[in-house]
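Yeah, one chain of the complex is gone here, protein chain that is, but the others are all in their spots.
Here the chain labels run A and B in written order, and each chain numbers its own residues starting at 1.
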Amino acid sequence: MRERRGSFAPPAVGGSSLLVIFAVLCLTVFAMLSLATVQADRRTADASAQAVADYYAADAQAEAVLARLRSGTVPEGVEGAGGDFSYAVPISDTQELQVEVRVDGANYTVLRWQAVSTADWQPDETLDVWDGGGE
Amino acid sequence: MRSKAPLLLMEQLIMVLVFALAAAVCVQAFVLSDRISRRSAARDQAVIAAESMAEQWKACGGDAAKAAAAYGGSVEQGLWTKNYDGGEVSLLGGTDEGGLRTASVDAVAAGDTEAVYSLTVACQAEAES
Partner (left out) sequence: MRWGREQHHIDGVFVLLLFGVFACCILLVLLTGAGAYQRLTERDAASYERRTAVQYVAAKVRHADTAGGVFVGDFDGTPDSDGDTLFLSEQVDGATYYTRIYWYDGAIRELYTDAEGQYAPEDGDEVLSARSLSFSQSGSLLTIGATDDGGTRSTLALSLRSGGEAEP
């Protein structure tokens, strides 16, 4: 009775606990989200940087093969003869660098220096698409 | 007399400590995230700068001096250095061997000593007769 008359009704016991629990929850969620977002972006950035490095490694190998061709020797794996050669250097599991080059002594002309996908491509045949045929 | 004040005070004190602890841990997480994010962004720029330099070198047939004259940067004893938004990228040509010229490109972020990103490039050189 005395409390009711004189007191200022301070916050009930547990008020600040509730506040702190809520705040800690929020902060934890923010921290987790930050980490998750940053890790995800870093993974894609890593993949991009790795792809570039892979391409240059294959590119350097292809140039090495070309140098050998220019010096007269035909390395293993190179097809063709009489000046026109073609070969392929793997870039990664799903890509390879295909080269077609015309060599004439020490001179050369590059016809193709193309990165090509070697991954299995499964056409999606679940829909019956009209192929243009009449009857 | 049966004031709840000391109890509440105690409780608040404990909660302050709990919160301070949790906040310290979360701040660590934020700082780590920030560091990863910055490093990732710096590396993205380094990749582009290194790639451009490698390609420009190849387009000039492996002649660093010619490339520097055409695309900027300075050459000193076979080392071609160029600034990019975020640091410095340099190309060091190796010796020709069997008609093949190789070079290594390193991108170093401003304020670092270690390369953020490196590439090895090759191009055709004069054939040995």
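Going forward, a contact is a pair of C-beta atoms (placed from the backbone, for glycine too) under 8 Å apart; a residue touches a chain by one contact, two chains touch by 3 or more.
Note that the structure is a prediction, hence the values are computed from the model and not measured.
Counted over the whole complex, the shown chains touched by the missing one are A, B. Although one chain is not displayed, subunit A still touches it through residues 2-3, 5-11, 15-16, 19-20, 23, 26-27, 30-31, 33-34, 37-38, 41, 44-45, 48, 51-52, 55, 106-117. Looking at subunit B, the residues touching the absent chain are 1, 3, 5, 8-9, 12, 15-16, 19, 23, 26, 30, 33-34, 37-38, 40-41, 44-45, 47-48, 51-52, 55-56, 58-59, 61, 71, 124-127.
Note that only the chains that are shown with their structure count from here on.
The mean-CA centres of subunit A and subunit B are about 18 angstrom from one another, to the nearest whole unit.
Within the complex formed with subunit B, the subunit A residues making contact are 2-3, 7, 10-11, 13-14, 16-17, 19-20, 23-24, 27-28, 30-32, 34-35, 37-39, 41-42, 45, 48-49, 52-53, 56-57, 59-60, 63-64, 66-68, 70-71, 106, 108. Against subunit A, the residues of subunit B that register as touching in their complex are 1-5, 7-8, 11-12, 15, 18-19, 22-23, 25-26, 29-30, 32-33, 36-37, 40, 43-44, 47, 51, 54, 98-100, 102, 117, 119-128.
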